[in-house]
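A single protein chain has been omitted from the complex, and every remaining protein chain is retained in its original position.
As written, the chains take the letters A, B and C, and residue 1 is the first residue of each chain.
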Amino acid sequence: MSGKKGESSPARGGQKIEVGILGATGAVGQQFIALLSGHPWFRVSWLAASERSSGKRYGDLPWRLSAPLDEDVASMTVDTLKAGVGPELVFSALDSSVAGEAEIEFAQAGHTVVSNSKNHRMDPLVPLLIPEVNSDHLALLPLQREKKGWKGAIVTNPNCCAIPLAMTLAALKKFHPTRVMVTTLQALSGAGYPGVPSLDATANVIPFIDGEEEKIEKETKKLLGMYANGGVEFHPMTVSATATRVPVINGHTESVSVGFEKPVSHEEILAAFEKFCGEPQKLGLPSAPPRPIVYMTQQNRPQPRLDVEKDGGMSVHVGRLRTCAILGHKYVLLGHNTIRGAAGAAILNAELMEHQAAHK
Amino acid sequence: MSGKKGESSPARGGQKIEVGILGATGAVGQQFIALLSGHPWFRVSWLAASERSSGKRYGDLPWRLSAPLDEDVASMTVDTLKAGVGPELVFSALDSSVAGEAEIEFAQAGHTVVSNSKNHRMDPLVPLLIPEVNSDHLALLPLQREKKGWKGAIVTNPNCCAIPLAMTLAALKKFHPTRVMVTTLQALSGAGYPGVPSLDATANVIPFIDGEEEKIEKETKKLLGMYANGGVEFHPMTVSATATRVPVINGHTESVSVGFEKPVSHEEILAAFEKFCGEPQKLGLPSAPPRPIVYMTQQNRPQPRLDVEKDGGMSVHVGRLRTCAILGHKYVLLGHNTIRGAAGAAILNAELMEHQAAHK
Amino acid sequence: MSGKKGESSPARGGQKIEVGILGATGAVGQQFIALLSGHPWFRVSWLAASERSSGKRYGDLPWRLSAPLDEDVASMTVDTLKAGVGPELVFSALDSSVAGEAEIEFAQAGHTVVSNSKNHRMDPLVPLLIPEVNSDHLALLPLQREKKGWKGAIVTNPNCCAIPLAMTLAALKKFHPTRVMVTTLQALSGAGYPGVPSLDATANVIPFIDGEEEKIEKETKKLLGMYANGGVEFHPMTVSATATRVPVINGHTESVSVGFEKPVSHEEILAAFEKFCGEPQKLGLPSAPPRPIVYMTQQNRPQPRLDVEKDGGMSVHVGRLRTCAILGHKYVLLGHNTIRGAAGAAILNAELMEHQAAHK
Partner (left out) sequence: MSGKKGESSPARGGQKIEVGILGATGAVGQQFIALLSGHPWFRVSWLAASERSSGKRYGDLPWRLSAPLDEDVASMTVDTLKAGVGPELVFSALDSSVAGEAEIEFAQAGHTVVSNSKNHRMDPLVPLLIPEVNSDHLALLPLQREKKGWKGAIVTNPNCCAIPLAMTLAALKKFHPTRVMVTTLQALSGAGYPGVPSLDATANVIPFIDGEEEKIEKETKKLLGMYANGGVEFHPMTVSATATRVPVINGHTESVSVGFEKPVSHEEILAAFEKFCGEPQKLGLPSAPPRPIVYMTQQNRPQPRLDVEKDGGMSVHVGRLRTCAILGHKYVLLGHNTIRGAAGAAILNAELMEHQAAHK
């Protein structure tokens, strides 16, 4: 790691960079605000939401996180989703029912939209970004601006299950993974608020999450794809996913089996996890975890309740690497779905982009 | 279904068959007693347990089921684990730390031991029985008696996850399954009492259950194996399992992917599930569910809280049949781990055996 | 108990009595349908709900209970909330936002509305009925018809916490209770569906339920009140309630302290619980539990998970009777909130009314 946290600040000379939040009142919107509290580079200066909340004092709306709400954010008045008014950099936590059009309007009006929404993730001109995995995909941006005719841009982060899965696969990419089978055990917070009714969630498993399996299967292939000639060529691996909901508050657990083109040893895999490192670590980005992948040797870990909040929820915890009689290797991973899998992912994306902009 | 419930009774002429319970005070022992309450063929007349409980009135020991405890069982005095005293037929709910030797002693002393314990399951001379799947494996018994020199016998039921998995695979056996990948989401009651500490179970996933994956992988192959020439030839399929514990009271959910030798359509699979039927249904055994496999068409089912108690906990609920990009097909199943996966399984085994004995 | 179940049937001579369900698609509506399945006197022949569901086949709407849905009910088409069309006897599971006016319309049109809704409970002319507690309050009905000018009638059952509390206090009424302090720990099903969001309910306590404390405090006084001269004189006791929500599926637990006018011994209280009995038991009404109050001697009971489903959810389980240094006595009670506290309560009310009508 060549940089230290903060050294790389694009804002070093002066003021923090102002950011806005689209969809500031929902579960992910609140998580953005919580994570940006005290952020060394960014300062939340603008909040936008649907008509239902706009015009209200943010602090008067229900705040559902255990992290406290900053007084200066609480005192802001929520604006409407009007492009061109707020700061240049906006984080989007918009519901997919409105994100599609709204994010385009903001990009057209010159905003850089760093989005957690699913709508534009599979657009061939939109980077689907995990800074440790495919920072080179940002090369799509000039093309995006040119072909879309936008003054601004849209950059997205992947689905909450695809992120930690792709991080572990990126560490193993050199072994040429060909087939990936995954069953997820996903936390309730992934469904937002009010989300899953408690009668469905208490002492129960719901073996279905609408659209989730397709996202995991497709986004993983784009994430590990190669940027070349103005586009991302999808990785040829096959991914098969089953998504379930379990009564956990935060933290998606995934049971993963992987096959590689050639034989690989457990030692090689462990070493690859251990050494895995990307731009955030090299540049010392503020939200970068020290190690993106933490392998736990205890046989009954990782566990959401004990491990998900470690490293600020930004690292992926992995355990139980062992032989899979069918594909070759299997392991269990845990990722924080609302931090590394949503708001924290977008913030890390923005940090990388601002660093690059400042050091061009 | 040719028989009606009760018609096949081996006890029709007169008295119910007396049965004993080995390990009567544990979680599975209690489940045996609850399921045998009002049983048309069997009557619990003898309870045995370790020194700690023997000599005590059963009703004075803690009863942890919501089902009521029969007064006549409550008034029995718990005996020691002394072979040769109790009735000929005994159900074993013994802990694996003692079941190995104790069950042999009971078999030597002439008891038919219908066991839920893991100790003798993989013994080549011991039937690992699911009446709908491999009733022909009971042909091992004469050989077992001869080679072991036992007057009695030992018959076992499989692991609580292997049972429902093997039932679905038995329905699909004609399509020649070759590879089976399964991730389980197992209920807390599977760990007995006191079992999993609540601090580990609340809003958490534990991605490890000691010995469980091996049992699922091996027992499934024996269950689907063919009896021939005095032995069971294991099925050649490959099974790869990941076992996790989730905060559910009763009901193991399994995410299953299967590959077959030749292409099979979803319609063929659904029809095979629908038609699947075995000796218990044909003979109308008292604990037989009307259909061993119930396919649910709602996209978010089966769910433990809503579905696990149906059909007295004796049927396997299946849902979400769809294409697996890697193995071919995938589905989700749910089985009641303490009923179809433990005590109810053993009782059904005993029903089949008593029926055969009465109709020889 | 002079009658046996079924003997008292008002329908003995012939057909079952047809009943309708207002608000058939909600949580309580579903519970009505489940409890009326196989009912010896009543047969569900008409379902009504809001415009959103009317016109649809009932079986095509989501069914959220583990109890199966009867095929003949599943095949019914849901009607609108149109008074005068359905059978004379209707059970109301309407949301309080519409129950107020709708129930009056049905009463005007000649229906006997047996309601679980809160709207008319405190109307001086409407019986707030628990058959074991205040069956004499039904004497209000002729007055209600006369003064309201209704051809039909409205009879209500109390709040889900007030019912079991009032049942225990009715057993102790002869000792003249003067002060009652209660803290409730209420199940999630009490909030209906979707009800409490799972993020609020998982591993959490919500120390507030809107309007609940007032209902408990007021309804209890009406329930124990005396009918005289065309009205109910409220019982003079003081009730102070705190209502909390806990992560339990079914079953409200209540921590109760009671003071009496004169000294009473624990033996007298236990005997009063034991002997407590009312019209449902005397008449052998179909839904009557054998004993309305079941006292459990184990020191850690009653518990929702183990005890709430006993006696079909119609009895109140009580335990931990001991001295309260402030009010005199304290105990813990448990009642099934959607059965004895809602749909089952209304059905028992209707059974009593139909029995009286048939034996006038």
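We adopt the following convention: a contact is a pair of C-beta atoms (placed from the backbone, for glycine too) under 8 Å apart; a residue touches a chain by one contact, two chains touch by 3 or more.
Bear in mind the structure is a predicted one, so any value in this text is a computation, not a measurement.
*Asks:* Which one, A:T156, A:T202 or A:N349, makes contact with the chain that was left out?
*Replies:* In the complete complex, the chain left out is touched by residue A:T202.
*Asks:* Using the definition of touch stated at the top, determine which of B:P40, B:G195 or B:G231 touches the missing chain.
*Replies:* B:G195
*Asks:* Using the document's definition of touch, tell me which of A:D79, A:E219 or A:D307 contacts the absent chain.
*Replies:* Of all options in A:D79, A:E219 or A:D307, contact with the hidden chain holds for A:D307.
*Asks:* With the missing chain put back, one of C:A67, C:L327 or C:A358 would touch it. Which one?
*Replies:* C:L327
*Asks:* Which candidate, C:A93, C:L223, C:V248 or C:I293, sits in contact with the chain we can't see?
*Replies:* Of these options, the touching residue for the absent chain is C:V248.
*Asks:* Which residues does chain C use to touch the chain missing from this display?
*Replies:* On the chain C side, contact with the omitted chain comes from 179, 181, 183, 185, 200, 202-208, 217, 238-240, 242, 244, 246-249, 251, 253, 255, 257, 299-306, 319-320, 324-327, 330, 332.
*Asks:* To test your reading of the contact rule: which positions on chain B touch the chain that is missing from view?
*Replies:* 64, 188-189, 193-203, 247-249
*Asks:* So which bits of chain A touch the chain we can't see?
*Replies:* Those residues of chain A that touch the unshown chain are 64-66, 68, 202-203, 249, 305-307, 309-310.
Quick note on the criterion: only the chains that are shown with their structure count from here on.
*Asks:* Going by C-alpha centroids, which chain is farthest from chain C? Tell me that one.
*Replies:* A
*Asks:* Just how far, in Å, is the C-alpha centre of chain C from the one of chain A?
*Replies:* That gives a centre separation of 49 Å.
*Asks:* Identify all positions of chain B at which a residue touches two or more other chains, and write them in rising order.
*Replies:* 202-203, 249, 305-306
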